[in-house]
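All protein chains but one are shown at their positions in the complex.
After this line comes chain A, so read on.
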Amino acid sequence: MERNQQRRQLAVMRQSLFDQEYLDEQFIQLEELQDDANPNFVEEVVTLYYRDSARLIQSIEQALEKKPLDFSKLDGYMHQFKGSSSSIGAKKVKAESTLFREYCRVGNGEGCIRTFQQLKKEYTTLKKKLEAYFQLARQVGPAETACRPK
């Protein structure tokens, strides 16, 4: 595909991630840190996030299978998970994390389970979208991508 066309496609892809609220301002903060010395910094951070958060997802899943639910433990795991998600600008994932913690606070187990299912959907969807985005970005090559979303 012609290079300019690829750049346009990349820009459209990026814009839609913000328009559909998968990502927030924090992602742009990460893009601003990227430079010639670390041209793949954002992708590295996102890759690290998915690798590191997988263990938290597993811990939460296991904790949700235990009866009675330990809401304090669940909240602790989700606090960590929310922090990491927030650091990469994962807006929808962060929102579900916040909701999950609210359900923990009031001791609503069903709410926790339901929200966790939604959280995993958002988490997986974002992963696929970002993988596609970074794959195209690598083809296009280094360029100024950080800009305020329209």
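The definition used in the following text is that contacts are C-beta pairs under 8 Å (C-beta built on N, C-alpha and C of every residue); 3 or more make two chains touch, one makes a residue touch a chain; residues count from 1.
The rule we apply is simple: contacts and distances are computed from a predicted model.
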Missing subunit (named according to UniProt) among the choices "Response regulatory domain-containing protein", "Exostosin domain-containing protein", "Putative sodium-bile acid cotransporter" or "Trafficking protein particle complex subunit 2-like protein": "Response regulatory domain-containing protein"
Of A:Q6, A:S87 or A:N108, the one touching the omitted chain in the full complex: A:S87
Residue touching the undisplayed chain, where the options are A:L17, A:V45, A:C104 or A:L126: A:V45
Hidden-chain contact residue, picked from the options A:L10, A:L30 or A:V93: A:L30
Contact footprint on chain A, counting only the chain that is left out: 25-26, 28-30, 32-33, 35, 38, 41, 44-45, 48-49, 52, 79-80, 82-84, 86-88, 146
